[in-house]
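Coming up: chain A.
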Amino acid sequence: MSASPLALKVADVSARYGRAVSALDRAALEIPEGAVVAVLGNNGAGKTTLLRVMSGTHRLHGGEITGGQVFVGETPIGGLNPRKIVAHGVIQVPEGRRIFSRLTVEENLRVGGIRTRDRRSAAEARARVFDLFPILADRRHQRAGLMSGGEQQMLAIGRALMASPRVLLLDEPSLGLAPLVVEQIAHVITEINRQGTSVLLVEQNAEVALGVATHAYVLELGRVVLSGPASELRNSPAIRQLYLGDGAPLGDEVADGPRPVLAPWDFTAAARTRSRKAS
Partner candidate 1 sequence: MTYFVELLINGVSIGLIYALIAIGFTVIFKATQVLNFAQGSTLLLGAYVVVQLQERLGFYGAVLAGVAVAAAVAGAIEVFLVRRASTHEHISLAILTLGIDIALATELSRRIGSEVLSFADPWGNRTTAIGPFVVPQARLAAMVVCAVIAVAFFALLKYTSWGIAVRATAEDPEAAALMGINRHRVAATSWALAGGLAAVAGVFMGTAPSPGLTSTANVTALNAFPAAVIGGLDSPGGAVVGGLIVGVVQSLSGGYNDQVSFLGSPLSEVSGYVVMIMILLWRPSGLYGTREMTRV
Partner candidate 2 sequence: ASVTACSTKKDDGPGAESADGVKMGPGVTKSTIDLGVITDLSGPFATVGNALNQGAQIWFDELNTDGGICGREVKLDVRDSGYDLPKSISLYSEMEADVLGFQMILGSPQMAALGPKMEEDDIFVMPGSWASSLLGRKNGLIVGATFDLEMINGISWMMDEGLIKEGDTIGHIYLQGELGENALAGSTYAADQLGLTLVGQEVPPTATDVTSQVTTLKNKGVKAILLSTTPGQTASAAAADDASGLKVPLLGSNPSWAPQLLGTAAGDALKEHYYVAQSYQLFNADVPGAEKVREEYAAKYKDEPIAVIPWSYAAASAYSAILEKACENGDLTREGVLAAYPEITELDTGGIMPPLDFSDPSEPPTRSVLIARPEDNPLGGLKLVREAETSDLAADYPMPQG
């Protein structure tokens, strides 16, 4: 997979928060030009941290790169200012949307295209976004913060597209989206990719991720534990069980393991102690 030129490369990056919390441990990952690469992993595996390191925002969270390097093409960008990394065409849709809730939808999109000096290409980009997400066109004058979660997610992606990215980093884009929209977003990703943008997709929805991706990585405790062509991973039994929900039906004691039991709270006992205390 190293035959094609690389859009982005993460070379053995380690990162930590504060002094002690290690979030990435020599993570290595490559995004070939024109590919869609998916990253899977449990909660807390370090996926978001990986994206932060790529975009340079880890420092805003008290994070620090302790080793390794990130390259856009041949250029090292590790530790650069987020703004400079954006200038290299690496745009991220952050986890949790992070749209500007006090700005209108339209203004949010303008922020996305703020680096585009050329008015015409900005207008084109906007048209493209409205085309992909018609609801945004309808709501263009609404304050973004008042939109539903899904609408906000669309806006977040739309906003990133306004920057005409070379590499698009998506952190859980399907989060909170209705199935139809997830489908739509999958299409959009494919479409964006077809138009020449390389994509890195962090997703919990492995079905979608492996559906659109060409390559995939599995992150565990900050380390890449598995990687390969998406179609291969799809068929790995471990992946199927953990990320695709294969396996025993719900309620299977063996699969779910022993479960902790919680007894209902005894309100009357609580009331008794209280009245004893009072008397």
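Here is the rule we go by: a residue touches a chain if its C-beta (ideal position, glycine included) is under 8 Å from a C-beta of that chain, and two chains touch if they have at least 3 such contacts; residues count from 1.
A word on the picks: all candidates are chains of the complex that A comes from, given by their letters.
Because the structure is predicted, anything quoted here is derived from the model rather than measured.
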Next item on the list: Any copy counts here: identify which of 1 or 2 touches chain A within this complex.
Entry: 1
Item checked: Complex contact set, residues of chain A against candidate 1 -> 55-57, 60, 81-83, 86-87, 91-92, 94, 98-103, 107-108, 110-112, 114-115, 143, 145-146, 159, 163
